[in-house]
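All protein chains but one are shown at their positions in the complex.
In order of appearance the chains are A, B, C, D and E, and numbering begins at 1 in each one.
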Amino acid sequence: MVQLLFFYFALVVIGLGLRIVTCKNPVHSVLLMLLLFFHMAGLYLLLNAEFLAAVQVIVYAGAILVLYLFVLFLVNLREEIKMSPFVQKGKWAGLVAALALLITFLRGVFNFTLGPHGQYTIEKVQQITHTKAMGEAIYTTYILPFEIAGLILLVAVIGGLALAKKEDKGA
Amino acid sequence: MELLWILIKIIIVFTVVMIHVMYATYFERKVIGHMQVRMGPMRVGWHGVLQPIADGIKAFFKEDIIPTAADKKVFYAAPLICLISALSAVAVIPFFETFAIANINIGLLYIFAMSSLASYGVVLAGWSSNSKYSFLGGLRSSAQVISYEIAMGLSLVGVMMLAGSLNLSDIVHAQMQSSYKIYLIPQIIGFFVFVVAMFAETNRTPFDLPEAESELVAGYCTEYSGMRFALFFMAEYIGMIVMSCLAVICFLGGWSGPFEVPGIPFFWFILKAYFFIFLYYWVRATLPRYRYDQLMALGWKVLIPLALFNILLTGTIKSLIG
Amino acid sequence: MVHLSWYLTVSAMLFCIGVFGFLTRRNIIMMLLSIELMLNSVNLNLAAMSHYMEDIRGQVLVFFIIAVAAAEAAIGLGIVVTLFRNYRSVYTEDITILKG
Amino acid sequence: MPENKTDLKETTREEMAYEPYTIAMGPQHPATHGVLKLDLELDGETILDCKPTVGFLHRGVEKLAENMSYAQTLPLTDRLDYIASMANNVAYSIAVEKLLGIEVPLRAKYIRTIVMEMARLTGHLLWLATHALDIGAMTVFLYCFRERENLLDMFEEICGARLTTSYTCIGGVRQDVTGHFLESLYSFTEDFPSKIAEYETLIDKNRIWLKRTQGVGVVSAEDAVSLGLTGPTLRGSGVEYDVRKHMPYDAYPYVDFEVPVGSKGDVYDRYRCRMEEMHQSNSIIRQCIEALPKGPIRAPDAPDLVMPYARQKRVVADATFASGVIKLMEDTEHFIEGDVYVSAEVPKGELGFYFVSDGRGVPYRMHIRSPSYIHIGALPFLCKGQMVADVIAIIGSVDVVLGECDR
Amino acid sequence: MKIKYDTKKRLVEQIFLLEILKGLKLTLKRLFSKPVTVQYPKEKKPLFPGFRGRHALIRDPKTKAAKCVACMRCATVCPSRCIRIRFSKDDETGARKLESYEIDALRCIFCGYCEEVCPVNAVVLTEEYEYSDYTRDPFHFDMERLLKNWDDFLEKKKMEPEKYLNPYLRPRGLPVGELPVGKRVEVPEEWTMEGQVIWKDGKAVSAKEADC
Partner (left out) sequence: MESLEIAKKIQEKYPDEVVSISETRGQVSVILTKDRIVEILRWLHDDPTFQFNHLADLCGVDYLGKKEVRFEVVYNLYSIPLRHSIRIRAQVPEDDCSIESVTGIWMGANWHERECYDLFGIEFMNHPDLRRILLPEGWEGHPLRKDYPLDGGGKNWSGYDEVVEKAKKLSQYDFYGIYQDPTKKTGLEDAREQD
């Protein structure tokens, strides 16, 4: 059952990924991306990471992707559909590079050995709920990275504002 | 066996929700009608009680017009996204003690996730219709939903802090054990922010800018007709019901009440939810509509600071008392 | 039982798809979207590892990556909007200001 | 979607040139109050430019009038501002009376003032209704219609039609008022201030209403006069110009009323002006009813309805069917050569009629100075720099009727 | 008169949304008040006499034919030129005989001039307003149709033709002497110039009563 689900999610994720990068219409790409994020969330659920699944949907699907849609609507899109979506020369080179990278990765994957086990066993996570487990880790061990992440977000907000702000005519 | 039970629950909830959606439209027209010293629907059946059925049949058999310049795939998908995301949020709502389709640990987050998805349907509907009015409506809606989602999420953080859980049933239980029995009293600021954000999330008056009929004709659903339009309509009403239920669960103590009503465990829940749905109609009959920039200003400059203040207050009090 | 390497394979393939997209698409927005794809594959990788190692650290990292991805999207798209405002284009071949 | 081959061709950069986002608001749009078309040029939601297009309802009333007798044109004035047709009737009649030099009996003057103010109430009620609906306050719409219906019923009682009244005639009114009419109107005026209070409860101090109206569509007093704005739209900017006070006609010299003026000239001021005007109209109606004198309702020298087209002998009593009194006379005192411009204060503003007569019973040229036409012409000035939602509020606040605009 | 208004809110009003609550109170109150609307096809508002509706030619009770004498005044005065009359002339007496009388109701603007100028009360606008149809033909009223309209109207009103007084057949408030003979029908006193109403002590009374 779990295997079946995994294969379903995995295949759909790969298929959607391929379709996203080859899709002509960026809006369709974004839509497929949305679907992909759902399947990613499904994979997270298989990994017992329900909090991550929820965050994936809320943050990625609910916020980041909408931002993409927004920007896509801002730029002139109807014309884009009529053109080739790829750069004129580098299409095949890109494919070769990606394939080479894939082969390297796969070699690594099959030679991979797992490190020492930690303290959060599946039973424990299920018992205290994943949210709580994450929370405990974030707010104790990883409090500094958490603060830094917050700072990065703040910087991003300010930076985004500064970038997108229109110049005043007077200034 | 368990799967079968879940299936039965799904069917029951789906039917009940759909009937509620049908009659929510009817009661909206009746309530607003009487508030405006008129009668509302009167023709089909006694005082128009069969009106929703007639409307449904009409919408079903109406010609489905698709603009030639529309992006057809997206045009088809948009109302479905709206409806499905709204419907799936119903799944985690505990209507009474032991009854929820899925009693999951991250119920609250799940509802947020689903309600944030609804904006996709609206944005894509606006874009794919290839109509300028639809497009503006779609853009407005997405900006609005995203902004108010933050306010709504923050307003519920206080509840999460008090209850210590994201599970909706647990939140109700925690409320029953708290000193005031409901979180309305300790979380009055949060409740206020939540109610305002609730109106904005469901695109209802005074925040109905995406479909502001006097400005954008019908906003994102200008080009939709027949069944597809009805799907948007249904999604909107399901969204209203879900938000009302969420308000009941998080602030008004869910299914608990001053006394037990034997045989009807969901009596109090339904009663409180109906109050919120009535509030939707009541406000619609009373208030004018905000302007787009004012709406955003309200969300970012008033509601979010208020919600943050609420979190601070709750945290302080909680750490002081216990 | 789902083996760890299956997750890793999926993640690797997704990453390579992202690389391919990043290298070949003309549209800067699509390039950014490819980066999101790559980040997602990394997330999957981390979450899977963390799960199989019975540790929570990887998933905490995923959480941070999502936060950073949000920041990246905000900044990246802000740059795209500014570019579009100045050049009326979002295509890599049009934006050659560094080439002179 | 099958993709067409021709679509695949490479598009050059030039073809993708930037064009501003334009929206055609109208001619079929819920908030343009008729067949007005506004081409809006947008930057986001901010209006860069606004180009009104009118003429969809052009019926050539001016040309028609050149080929009809003065009396025959009167029903056409119903169709100008069809929301307050009584006011148009009165305005047309006083203009023709000025041209023909006819003095109207006092009772007719009072009756005309009553119906004119009733028309102002119907006009302002409909304006408030639609203005509030545009801004989203749906309930005010129906409350306003509740009162407007009462007024229309009274119109029906005195002239047999609710909208296309044609009540006045040249030299007076077509028939007398009844006691029932006076009583129902008087009791209406007693209730009406409480009804206004009811509308104000819903919107007047409402924060959303204030946000939507204050500081929106501001026009300074100088600009407003230069733009030719009249009526409450002008008075909202603080210019005290009211034809009823400046060039009094009918019974307005005999009644006591005030002209409310605003100060800032924004949508809210115009709204307040009209609300105050409703109170004033209400009081004028009461004064007129109380002071209604007895007497004839038509001037004795008023021209017959079947008026000759050329300067001819005027027939006072029909030669064939009257009791034998036959009065024929050469009509030179009425039909003179010359031109007059007479205006009246209708709900929308100053409705003027310019007549050129060549001495026949038919106007040589009639020009209608319709307030809505000028107000729509001022829309680009008002809308620039505002937002899409404000355009709706501004159109509502200048109060236009396209039947009057296009004539 | 400068309008004075105060839209600044005190802090209490600002926080507790007092003005919004007042509005909500009003709508809630209206929820329980009686609707003012009329359920149209089921109930109908009574019309005031003199409503300008469907056209009719009055059938003379004696001759059973139209009263029209073909004087052409209505056709002359009609602003939309929707009346067409044809008549023949008796060579000996010079009397006109009506051949046909047609009204194009789709052109008509219902100003009521025709009935006002008619010297013999022949043409009238009745209080009938529900006569819509799917085609144009039924709106081209010929003489038979117009006479039938009158019969229908009488049947609906259940009234003797003599008793029915359309105010436009005899405009209120005009001196009898100025009217043609055919219009000098008997009317309630309030409708005559002598009995015209004025306002006195909060009531509409006839001028005659007010004098004494």
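In this section, a residue touches a chain if its C-beta (ideal position, glycine included) is under 8 Å from a C-beta of that chain, and two chains touch if they have at least 3 such contacts.
What you are looking at is a predicted structure, and each value in this text was computed from that prediction instead of being measured.
Considering the full assembly, D:229 is the residue among D:23, D:115, D:151 or D:229 that touches the omitted chain. Against the chain not displayed here, subunit D makes contact via residues 4, 54-55, 58, 60, 62-63, 67, 98-99, 101, 223, 225-229, 239-241, 246, 336-341, 343, 350, 352, 354, 356, 358, 364-365, 367, 369, 373-374, 376-378, 381, 406-407.
In the analysis below, only the chains that are shown with their structure count from here on.
Remark: the per-chain Cα centre closest to the mean position of all protein Cα atoms belongs to B.
The chain pair with more C-beta contacts between its two chains, of B-E and A-B, is A-B.
Per-chain Cα centroids separate subunit B from subunit C by 33 Å.
Averaging Cα coordinates per chain places subunit D and subunit E 23 Å apart.
Each chain gets one centre point, the mean of its Cα atoms, and the points for subunit A and subunit C are 6 Å apart. Listed for subunit C are residues 88, each touching two or more other chains.
Residue positions of subunit A touching 2 or more other chains, listed in rising order: 55, 63, 70, 76, 83-84. Contacts from subunit B toward subunit E in the complex involve residues 31, 33-39, 42, 282-283, 285-287. Subunit C contributes residues 1-2, 4-10, 12-21, 23-27, 29-30, 32-34, 36-37, 40, 43-44, 47-49, 51-57, 59-60, 62-64, 66-75, 77-82, 84, 88, 90, 92-93 to its touches with subunit A in the complex.
Across the complex, subunit A is touched by residues 71, 73-74, 77, 104-106, 109-110, 112-113, 116-117, 119-120, 123-124, 127, 135, 139, 142-143, 146, 149, 166 of subunit B.
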